[in-house]
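A protein chain is absent from this complex, but the other protein chains hold their places.
Now for chain A:
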Amino acid sequence: MATRDVGGDAREWDEDAYRRTILRCRERGARTVFRTAFAPSESHKPEIVVAASSDGSIACYSLASCISSAAQVRNGVDGLLAKPIAVIEGHKGPAYDLKFYGDGKEALLFSCGDDGRIRGWKWLDVLNSEVPVAIQGSHLDPILDLVNPQHEGPWGAQSPVPENNAIAISKQDGSIFSAAGDACAYCWDVETGKRKMVFKGHSDYLHCVVARESSNQIITGSEDGSARIWDCRNGLCTQVIYPEKSHKLKETSWVSCLAIDTSESWLVCGTGRNLSVWSLLSCECIFNIDSHAPFQDVSFGGNQILAVGSEPILRCYSINGKSLSKIQCAPQSAFSVSFHSSGVIAIGGYGGFVDVLSEFGSHLCVFSCGGLDRDL
């Protein structure tokens, strides 16, 4: 704003405002959306997209308004800076993951981030806040605030709070699973906020976690190059999967992303530039695919596997490993792909871009997240 007013008149030059705008501009360019999610709605249609981004904000965007404004700028500016309909300052440092717990009126919104916390809000409170969007942020206190434990070293030295890289939800027994930076996964009880279980066994940083509710298991992916299947009842590892070993790759790589399908019998696992699909019933690798760029997120969508990585392309594979299509998308490096049951896909990534694809594969709208920028 300030820059725009300046024009040729330097008499009321606001140095600070100018600095702020420059800074903000840079920040915005480097902002990354780490997770996008479709909010549950009564009509079972994608209405609101929630994005967790690297400035720690969790912002909600209305698809309808994004589409209508996207239609106006379609022929002009390449990026649309969307205004959120609600925004929370979720974490100090980046927010890494975001999940909805339940649906309907009781829905809760959970997020985790670099500060090692898991925080939960009532979705309706977030959405229907009376505070104007412009000054929203820390207006809402979380109903749940869970902090990862610090490890105690010799002489009572406390380790830093390990960050949370991913969370998974198990509605059935009311728990949240978090994949933490201390190579452990934790299970938290939503009702009490107590830590129920610790899954120890990985030798390195955890990147991802998924819950397999039907058999009361979770699967974690770690930087040590393995994925482990844990039993939630006793906290023991039932199986270790080494995607790397089944496929000869020269560079060592870690498990960066995991996804299981709705029937919970197939697991897809992104290991560096390799994608492998496993049958959880027979514990066999079904196929491996190599790509040009490392995978950063995978998801099951319909009967396809959707995968994104550090390239501006969404790759779709069939369950038997055939490459179906490649769709150009807005973020240069995509960190999140999420699928809505109606066929709509949201992709978030570097530059703060969120690209929403319709069920036909056309671009519904592309916008960049404003996040916590107040003076938009």
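Simple rule for what comes next: a contact is a pair of C-beta atoms (placed from the backbone, for glycine too) under 8 Å apart; a residue touches a chain by one contact, two chains touch by 3 or more; residues count from 1.
Here is the rule we use: contacts and distances are computed from a predicted model.
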Discussion item. Tell me the UniProt protein name of the chain this structure doesn't show, selecting from "60S ribosome subunit biogenesis protein NIP7", "GPI transamidase component GAB1", "THO complex subunit 1" or "Glutathione S-transferase, C-terminal domain".
Written reply: "THO complex subunit 1"
Fill in: Touching residue (missing chain; options A:82, A:95 or A:327)
A:327
Response to the item:
Note that chain A touches the chain not displayed via residues 43, 45-46, 67, 70-71, 74-75, 316, 324-328, 342, 344, 357-365
